[in-house]
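My structure is below; once you've seen it, I'll send some questions.
Not every chain of the complex is shown here; the ones you see sit where they belong.
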Amino acid sequence: MCRWLAYRGRPLLMEALVTEPDHSLIAQSLRADECKAVTNGDGFGVGWYGERDEPGLFRDVRPAWSDENLKSICAHVRSRLFFAHVRATTGSAVSRVNCHPFVHGRHMFMHNGQIGGFDRIKRRVEMLIPDEFYGARLGSTDSEAIFLIAMANGLAVEPIPALAKTLGQIETIMREAGVTEALRLTAAVTDGETLTAFRWASDQKAPSLYYQEANGDLLVVSEPLDSDREGWKEIAQGCAMEARPGRKVERRCLAEAMRAAA
Amino acid sequence: MCRWLAYRGRPLLMEALVTEPDHSLIAQSLRADECKAVTNGDGFGVGWYGERDEPGLFRDVRPAWSDENLKSICAHVRSRLFFAHVRATTGSAVSRVNCHPFVHGRHMFMHNGQIGGFDRIKRRVEMLIPDEFYGARLGSTDSEAIFLIAMANGLAVEPIPALAKTLGQIETIMREAGVTEALRLTAAVTDGETLTAFRWASDQKAPSLYYQEANGDLLVVSEPLDSDREGWKEIAQGCAMEARPGRKVERRCLAEAMRAAA
């Protein structure tokens, strides 16, 4: 289990969300509230969009709370769209390539959760990644596999159907392999313009996910960054939320999208 | 604040104490019980005596709980005398040279606690280290400074008077500088034969320290490694404990030694 945040809106210094709030992501790396893994100290990452199509990316294996590089980069990089993530590994190695976010061209993805029984079905899940995206697999996490399978399923064009199809494919493999543990996830993806967030679990026990919207600025988080619970809305289990530029935020039911994709 | 253990006795694989017990040092790195800093994830170290006079040393900056190297080394190195330490920094950088234990020739030292107001008096404390030992200062912690000052004060010959004198010198500097925070410490030192452990605080709030003795095997720990509280004895505040080869463990009052050293 991990903690993450995704922001799209007026350009902000990343520190405004990553390090400064009372219950900032860095504070959550040491002490999370709504998470089985209280400590998220197995690496971190930030990815941000600036003047290029592709995002900048800074990931490292040390705990976020003591990383002076992270602090300095967040204090000096201003961005209109960025992701930040602190990791608690569910088994795969603590290495930079296993830290979130993951980048493919101008697309960026991050994830919290777990494919139940992944160790036993890893090979079959990875086989869903076609050659075109296979070379982009640098690490060994289920998270990166989900991202690349979804890319093959059209994440760049229609994020919600693409992830829905991916979840369906993985649940089929799990079922066929007799896996009884659940598939649970929250995730975010962007192409540098549209921001889409997902919350799903095969057993209705999805990790927590909240958002805040004000004056066109959107912030999606694993846990609220402050104690003002009023200001935060929960994203319902089984839902996706899509924020396209110049459009109102839209909500969609993932189960429906999965049925349509099946 | 940090957590540590020191062992002297029949040669053991280090894993027997460092990774295997329920509340092993690695478990304490993620979740300590008797410590202000619940998470001790700012680096770790093990030092052990084998066939050489000087101890082997392995220190790294990542959290102990996810370090596969630490696990493997503890599973394969058997030693009659070893120290292990997990760190929660009180300010100085997370770097290998700031991780415990510290080694000087055949002497090894580790520490938990803090010199109150160290930032303000660092220069004056470091000035207590004579040229002979100054080149051995590789990092920037108060811990390493205490070790090298104590070495200059005769730690190699008479550990208890040497550390007592050192604590007295530092408390004098603190008093002169008007520092109101306390000096608190537990520490262990060895020359590869004698093991000495210390518990001290200028305000009677020393960090916890326990030991177990059985059949001539001595284990000193910041916190018990299991829930059997019966098996562990507390080392009283202001006390030192010295285990010389072939001699009964001796206890001495540090305040007395400080008066004698003054």
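Going by the order they are written in, the chains are A and B; count residues from 1 in each one.
What we mean here is this: a contact is a pair of C-beta atoms (placed from the backbone, for glycine too) under 8 Å apart; a residue touches a chain by one contact, two chains touch by 3 or more.
What you see is a predicted model; the values in this text were computed from it and never measured.
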Checklist line | Total copies in the full complex, given that 2 are placed here | finding: 4
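Everything below uses one rule, namely that only the chains that are shown with their structure count from here on.
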Note to self: Since chain A and chain B are copies of the same chain sequence, what is the angle of the rotation superposing the Cα atoms of one on the other, rounded to the nearest 5°?
What the structure shows: 180
Notebook entry, point to check: At what distance in angstrom does the C-alpha mean of chain B lie from that of chain A?
Noted result: 41
Item checked: Complex contact set, residues of chain B against chain A -> 30-31, 38-39, 41-42, 61-63, 65-66, 68, 89, 93-94
